[in-house]
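One protein chain omitted, others in place.
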Amino acid sequence: MFEVTMPKLGLTMKEGKVVTWYKKEGERVEKDEPLLAVETEKITNDVGSPVAGIVKKIIAQEDTVVPVTETVALIEEAGVVESADEPEDRGDERKPLGKMKQVVETPSVKNRVSPLALKIAKDHNIDLSEIKGTGLGGMITKNDVLKLVGSTVQVPSEQVPSEIEVTETVEMSLPRRKTAQRLAQMHRETPHVTLTTFIDFTDIVKIRNRLKEMIEKKIGKKLTFTHLIAKAVSMALKEFQDINSRLDENKISRIKDINLGIAVDVEEGLVVPVVKNAGEMSLNELVTRVSELMDKARNKNLALDDITGGTFTISNLGTFGVDAFTPLINPPECAILGIGKILKRAWVVNEQIEIRPIATFSLTFDHRIVDGAQAARFLQRIKEILENPKEDFK
Amino acid sequence: MSKREILFVEAIREALREEMRRDEAVFLMGEDLRIWGAPLGQTKGIWDEFGDKRVLDTPISEMGFIGAGAGAAALGSRPVVELMFIDFFGIAGEQIFNQAPKLRYMFGGRMKVPMVIRTLIGAGMSAAAHHSSSAYSIIAHMPGWKCVIPSNPYDAKGLLKTAIRDDDPVMYFEHKMLLNTKGEAPEEEYTIPLGEAAIKREGEDATVVALAWMVHKALKAADTLSEEGINIEVIDPRTIVPLDKKTIINSVKKTGRLVVVDEDHERCGLSAELSAIVAEEAFDSLKAPIKRVATPTVPIPFSPVLEDAVIPNEDRIIKAVKEVTSYKASK
Partner (left out) sequence: MEINKEKLLEMYRGMFVIRHFETKTKELFAGGKIPGFVHLYSGEEGVAVGVCSALRKDDYIGSTHRGHGHCIAKGGDVKYIMAELYGRETGCCRGKGGSMHIADFDVGIMGASGIVGGSIPLITGAALHFKYKETDQVAVAFFGDGATNQGSFHESINLAAIWDLPILYVCENNKYAESTSISSVMRVKTVADRAEAYGVPGITVDGNDVVAVYEAASDAVERARKGKGPTLLECETCRHHGHFEGDSGTYRTKEMVEECKKRCPIKRLGKFLEDEGFATKQEIEDIEKDVEREIAEAIEFADKSPWPKPEDALKDVFVTPYY
């Protein structure tokens, strides 16, 4: 629909009065044919239609004053009417002359794939329709596909790769698919950065040893390093509101409660139960709640509320013997902390080499929400709390 | 055959119509054939009968459409292409001299080009240097064109029909001064073979060979001369490629004298060619030197006075005939 606007008819004109409409709604108007009369402070002008078509709607009625460039009518464009004795239509492609001249480097080739490219694409389940081929005639080549595979696999030129033996093909479970979609989306859309630091667990080990028996006696649960780390992270998050936040569309929402997600591996795969309001919990309460959620997870008893509403996630792969890794943010959260194995290492302390229990902490954060320095300070704060544990852990 | 008189231009139209009705492969192509019916009405009414498909109006692109005519002919069409005036041959020179007439030979005789070019020739209308040439000598000089130059409605029709049916490129020359002349031509189907001269008037004192408009001038001269007791034989070769040498030679053998009347330029022209043939093949019969009455080798001028001064006329023909008939060899 073409919008006819109040034209500027003179250097000083700011508004004009619609005096007459020469066309009614539904009538046809040719390009440059008088459409309306406009009165300015000086003179009345006929205004020709800027396009040919049908007058669909007259917005500014006669005798109304309209500022320059505001819409006065709508015209549905309909080209030039051919007179009856005009030569027969020569087909659409003849008309827009400007578009006829096209310089085509590789003419449109759809679904033209070389045998090797096709094979590789099949093996890697790659959608060929998205690929622009660079081979002869714009054909999709093996290199075009390999680029998407992200592989540096060298395919020997004369050979066709041998078949890969597939023992079983299993449909993805719904949760698995959801996880896959969410993670893939996060990976595509979030500019994420991972910061890494080493944390000396000497004092935390001591504290754990000191509190372990006590807590077990009191609430019947085993105190783990995950509990202690969760406590430390909750404490740090209280001070870093920006990190305890979520990004929805273009809005950053800082969340009052610290709802800490703890990734856990169960039979079906990864689940992340959420400890609601972890920031307000004592260590005992935290241990109790985490233990409850872990049990629920293992028994597949988690309620929807138990796995939603998280504001930050901890993923501890140290128990799986992983030294360090880059965790993926659990959207729409701002950050995730990945914990590596606590390992005895030769550590320089006060210019002496000592044996210390050291773990690698990796913080992946959404760079759209926070900057590197802020995230670094947050990670440093966790380190500080864990390396110099105070009364909070009692 | 029924007796009937028609205009030269009607003869052309009839021939075109009849051949187009007879053979679907025949179509016309050229400038302004439809609405004008060609500049002097040669194709008038044909569009009305045969429509757009068989009467193609072209842009003013002589090289393009004459080449296209040859190409279409090479694949089996029988186009009759109009080159409005022979003076325009240079525009299409590449196709007229290098392509259409050479294709068959270059390609070892394995194809043919059955195309006709119709074109206007001749002075007499003060059309000046770009619309008055005859120029058939140039076409005949180059290999590959058959050249037809009719002088009357009967020949015009019969020869054009033959030209259209011929399998080789034929250039058909229409003299503008003749288009509105009348002559006998039967309604019945007839054709005239190429390469057969017509003896327009028999005589024994001298042979006068003339083409197109010049035939008429030669015949008038003959009337005048006969009053003085000189009887000339007027021969119209009608086609110069192929050329009916035999009729000319036989006539010269009878009369012993030859005057060639030629509206084309004298230098290296048809008059020179005919003279040479007779000199080579009938030398012993000649009682006098051969005389040429041709247009001097100057562009055809505009002013009627100047034009008359260069185009052969009755007086020049009479003078030439008298010279050859009164010739006495000096020993």
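When the chains are written out, they are named A and B in that same order, and each has its own residue count from 1.
Quick note on the criterion: a residue touches a chain if its C-beta (ideal position, glycine included) is under 8 Å from a C-beta of that chain, and two chains touch if they have at least 3 such contacts.
Every value quoted in this text rests on a predicted model; they were computed, and no experiment measured them.
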Option touching the unshown chain, where A:Thr5, A:Ser114 or A:Asn330 are the choices: A:Ser114
Which of B:Gly67, B:Gly203 or B:Pro237 sits in contact with the chain that's absent? B:Gly67
Using the document's definition of touch, tell me which of A:Leu9, A:Met139, A:Leu183 or A:Ile255 contacts the absent chain. A:Met139
Taking the entire complex into account, which one of B:Arg13, B:Arg118 or B:Lys146 touches the absent chain? B:Lys146
Residue list for chain B contacting the dropped chain reads 27, 53, 56, 58-59, 61, 63-77, 94-95, 98-99, 101, 103-112, 143-144, 146, 166-168, 195, 241-243
If the missing chain were put back, which residues of chain A would it touch? 90-91, 93-94, 97, 100-109, 112, 114-117, 119, 135-139, 141-142, 157-158, 160
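Note that in this section only the chains that are shown with their structure count from here on.
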Separation of mean Cα positions, chain B and chain A [Å, integer]: 87
